[in-house]
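Incomplete set of chains, arranged as in the complex.
The chains carry the letters A and B, assigned in the order they are written, with residues numbered from 1 in each.
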Amino acid sequence: MSAEAERKTETIPEWKREEIDDLAAFLGRYESVGVVDITGIPSRQLQDMRRELHGTAALRVSRNTLMERALAEVDEGLEALVEFVEGQVGLIGTNDNPFGLYQQLEESKTPAPISAGEVAPNDVVIPEGDTGVDPGPFVGELQTVGANARIEGGSIKVVEDSTVLSAGEEVSADLANVLGELGIEPKEVGLDLRGVVSEGVSFSPEELDIDVEEYIADLEAASSAARNLSINAEYPTARTVPSMLAKAAGEAKSVGLSAAVESPDLADDLVSKADAQMRSLAAAIDDEEALPEELRG
Amino acid sequence: MEYVYAALILHETDEEINEDNLTGVLEAAGVDVEESRVKALVAALEDVDVEEAIETAAAAPAGGAGGA
């Protein structure tokens, strides 16, 4: 008997049973359900976030074991989310589209300072520029943590963007000091979606992070491709036939002008062309005596 | 491109750009006319202002028209 099955058969206290049922009912109310990381968010801030989500999504926090149970009990593929229940997490549900939820959560994230001993969630960069700090020992501190800094024009300057810590590395006390002094807040605090199941389909955060601009670029590329194919293969469509007509007309004009075809439709252009050629030839003549007054430079 | 040229001839002479007329012009030029292409062209032209399309071409720089 597997450990999981074993757990299911054990007798559960009444309050746990009720909590699981409650969680399951919560999960059942939404088309899209996700697991969010709430690590390091103070409870008051969590309350604010709940309020901001009101109307679009709901957040429910409980013991991890109970959340796992509820996810496994509700059908609809939610068991795929069990693997994300680890650390400080909550369940989030929405009936709006999950892509919008992801975007909303990302936008609501706020920067926060990082303390010594914490693990950097992403690369920590000290940007190029004037620190505004007077010359002093701070330049040494900057150099110690790996920033390319020097004294210039009466203050300490960082000469180039300097990556002082890579994602996943631990922040040292020195670095925490330097970042604090510079006011750099490398953390993004907020609800961090780990995974979503929407109507039975699982999405990773990467899949939820859709770039609308990219889709527009794809639409444009696809419609260009179709235009090109239509015109190059000479298969007319309502969208491309005007271009094909213009192209054909342009070809006829080009042939007509280069052959100097005496057509009423080309007469204007032929006269213009002759005039332009005459002027061009006149411009190539150095001796003004050879030209009538109108054509003298 | 001969199908498009044929449509333009009909347009210039104020004849209707329909299957019969296109086929007639093309056959007179010795083209082995494909009915489906004629149909497709007529369908594509249904809501198109031919004159406007041509004028765009006329407005454009006259094809470099080189040659003597």
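Rule of thumb we're sticking to: a residue touches a chain if its C-beta (ideal position, glycine included) is under 8 Å from a C-beta of that chain, and two chains touch if they have at least 3 such contacts.
All of these numbers come straight from a predicted model, not from anything done at the bench.
Enquirer: Treating the displayed chains as one copy of each kind, report how many of each the complete file contains.
Expert: Complete complex, expressed with the shown chain labels, is A x1, B x6.
We take it that only the chains that are shown with their structure count from here on.
Enquirer: Which integer distance in Å separates the CA centroid of chain A from that of chain B?
Expert: About 47 Å separates the centre of chain A from that of chain B.
Enquirer: In their shared complex, at which residues does chain A touch chain B?
Expert: 234-238, 240-254, 257-259, 269, 273
Enquirer: Where on chain B does chain A make contact in their complex?
Expert: Per the stated touch rule, the residues are 1, 3-5, 7-8, 40-41, 43-50, 52-54, 56-58, 60, 62-67.
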